[in-house]
Each structure stands twice: as C-alpha cells, then as structure tokens.
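Just one protein chain is left out here, and the rest sit where they should.
Each chain gets a letter, A, B and C, in the order it is written, and its residues are counted from 1.
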C-alpha cells in the first residue's frame, strides 16, 4: 500500500533534514573554550532560519572540548559527540520534538524523535 | 495529545537526515565535467553506508556545471540546485521514497517525501 | 634546485590553509539578515583558534544576502562571493597579510597574499 505523506511524516522529515544539515555543516569547525559560545550561537541561529523550525537549542560539551584539546596547538574540532541539540519543528498542525545527543552505550551521536504532538 | 513516533515518522526522519547530511557535506566541492562522475559516485556510496538506507541515486546536472564554470579557472562548485537525489529508506515495516530536486518555480532545491509504503 | 621552505613560504602556506578551511567549512550555512552577525563572529573566532593566526576579520556582504533570499522561504546560504576576509598570520619572523574578496571581473572569490613583512 502506498500513500502520500501526512503532516506528521512531513514534520519528521523536516526535523531530520535540520539535524543532518547541522551535523554536516558545522562538525569539523576549529574549536576551543574561547570560541565555543560563539559557535553554539551561530549554529542555533543558522539552523533556525530554515523552514518549519519553531525552536532550536544547541549545546557543545565543554568537558569534551577540554579533554580533546591538542597539546601542541591548543584547539580541537567540533565533533558530533560534543553536540546536544533540542529541536522543535511544526508542519501543518503537527509539532515534532527531536534531539541529537551522544549515546554512550552505542558510542554514537544519536538523532531521535522524542514526541509527536497534534496541535488541533 | 502527545505520542511517541511510529515507524512511518521514524522512516521519514531518517530520510530527512540523509538528505540534509548529503547536502551540507558535499555542496561546495570543486567541480567540473572531468570529476562529476567520481563525485556522484562518492556521494551516493557515502550516504548509502548510513543506517536505514535501502537505495540512493545521485545525479549532478551537467548542463548547470557547464554554465557555471568560471571563465578564468575552469571549474565551479557543487551547488544544491545541481543535485537530483532519489532515496529509499526502510524503518520497521515502512519504506519511504524521498527526493531532492531543483524546483524552478521556487528557485529552490526542494526535498520531498514522495511515497510512504507499508511493507506488511 | 630543491630547497626546504623558509619562514615566508611557511607563513604563506599557513595563510592559505586558513582561507581554504574557512571557505569549505562555512560556505553553505543557512543565512539571512537575522543571523549574519552571529555567523560572522563564529567564523572569525573559529579560524582564530588555529595555529599561527595573529588576526582575522570576516565580513559577509549584507546586500548580497538581501538579493539572494529565497522568495518562498526567506533565507539563502553563505556563498564564497559574500565573504570578505582579512587575515594576518605569523611564522617565525615573517608576517603575511592575506585576504579573500569577491573579484567582480573574474566573478570569483579571490584569495591573495597582500604583503610579506619581515619582523626582524
């Protein structure tokens, strides 16, 4: 059986686009404790200009940065594992809450849908 | 009313992640008609190693490349508009067909879910 | 005749690394007039944590952003043409001033060494 997508699937699709975009646009950015604030802010504001984004919160793990700083050069790179992202998108009358966070057990920056909310 | 996502929403989420990742990982790559074949192949194979991808097809528009080549230096960059991508992901018993293609009317590289298919 | 590099060549090499990195890390970022300030700041601060960077100034052309905003979705992407970057690196007793700026005649975001200065 084949169907056209409904609002909940389209909202989920849009949430996925934003997290995939965020990850592959910004990981690799040179980083230490001096510029983490401005990088967090720029990532959140950049993704928030994309369609259907209601809210986004981006946190980069300072402890991981500190532990990854190169001994000789004093910086590291933004890695997926360092990112905690909370995202809300709205499509039609559906709001999706999704997130990215490091899952220690899987050793993986896991992206997930946390909630599907009907606004009507 | 709030719910946990079902397979169709998770499949849609995964499809979105892949298209957002593809776009922001590979656009900007230096490109002309000499390396378009290897770039297409690398993009398709790279995204296909990610979870839940059943099939992916990547096409870069040769005419757009030809029209964008810099007159002095003989190359351009991969732009979103040049990409046509057809993607199938499976999550649980749901297959999603999604795509990215340049929409002339919107002047935008549009990502869409084309079909939601129940495999059970 | 083959030689090992001197400080001026190493400073030039480092300047090139920073401009190539900046360009390919950050172009493609979703952008409009709301987030241009935070993106400029994050780019400058991110590149400045890399080795040998004495100073960097990053400017994104607001007029180009305004002219590139998608009519339907109200944002565009950071393009190389929008960037004006002034960079100073020091290696040994050599300071290099380099820049990236859109060259209209070539229709190209041109990277150049502007000055080689001996500090001794």
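As a convention for this text, a contact is a pair of C-beta atoms (placed from the backbone, for glycine too) under 8 Å apart; a residue touches a chain by one contact, two chains touch by 3 or more.
Just so it is clear, the structure is predicted and the values come from calculations on it, not from any experiment.
Taking the full assembly into account, the omitted chain touches A, B, C.
The missing chain, though absent from the display, is touched by one residue of A:8, A:27 or A:46; that residue is A:27. Residues touching the missing chain, restricted to subunit A, are 23-24, 27-28, 70-73, 77, 80, 106-108 (touch as defined at the top).
For subunit C, the residues in touch with the chain missing from this view are 1-5, 8-25, 96, 98, 111, 113, 115-118.
By the touch definition given at the top, subunit B reaches the unshown chain through residues 21, 25-26, 28-32, 34-35, 38-39, 41-43, 45-51, 73-75.
What we mean here is this: only the chains that are shown with their structure count from here on.
Work out the mean CA point of subunit A and of subunit C, and you get 26 Å between them.
Annotation: 19 Å between the Cα-based centres of subunit A and subunit B. In subunit A, the residues touching two or more other chains are 21, 25.
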